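Only a single protein chain was left out; the remaining protein chains are all shown in position.
Up next is chain A:
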Amino acid sequence: MNLNLTLIGQAIAFAVFVWFCMKYVWPPVMQALQERQKKIADGLDAASRATRDLEVAQEKAEETLKESKEQAQQILEQANKRANQIVEEARDNARAEGERIIAGARSEIDQEINRAKEELRAQVALLAVAGAERILESSIDESKHRELVDKLAAEL
């Protein structure tokens, strides 16, 4: 119970312990704690940044998908239109071609008819002349009556 030298001894021991703690224990532990705190904060920061990045990327992907879908739709429509156009064109061409062929055929037929008519006319003229020669039995000046006969033939 009596106060004695122990008091001073204890005070010195206490001072030494506090000094040691202040010098060699507190700073490293505190530093480690703060560094870990910083690390954790950085980690959380990075995680939130990554989440945000992911969101942005997802949005972008969605947008791209939408765009490409629209593009595909457009291309499809264009192709359809083009196909219709081609079909239409082909039909027109075919029709025109058909008409041309028909027209050609028709003109050929007309030509044939005309030629036949000419031939017929020539032959009819000769035939008429021959007939008339026979009928008249008289000599007829071929050149004199030629005009007449031609007129006759033309009336055929």
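List of remarks:
Heads up, the rule we're going with is that a residue touches a chain if its C-beta (ideal position, glycine included) is under 8 Å from a C-beta of that chain, and two chains touch if they have at least 3 such contacts; residues count from 1.
To be clear about the criterion, contacts and distances are computed from a predicted model.
Hidden from the displayed complex is a chain whose UniProt protein name, among "ATP synthase subunit a", "Carbohydrate ABC transporter membrane protein 2 (CUT1 family)", "Phosphate transport system permease protein PstA" or "Urease accessory protein UreD", is "ATP synthase subunit a". Contact between chain A and the absent chain runs through residues 1-11, 13-15, 17-18, 20-22, 24-33, 35-36, 39.
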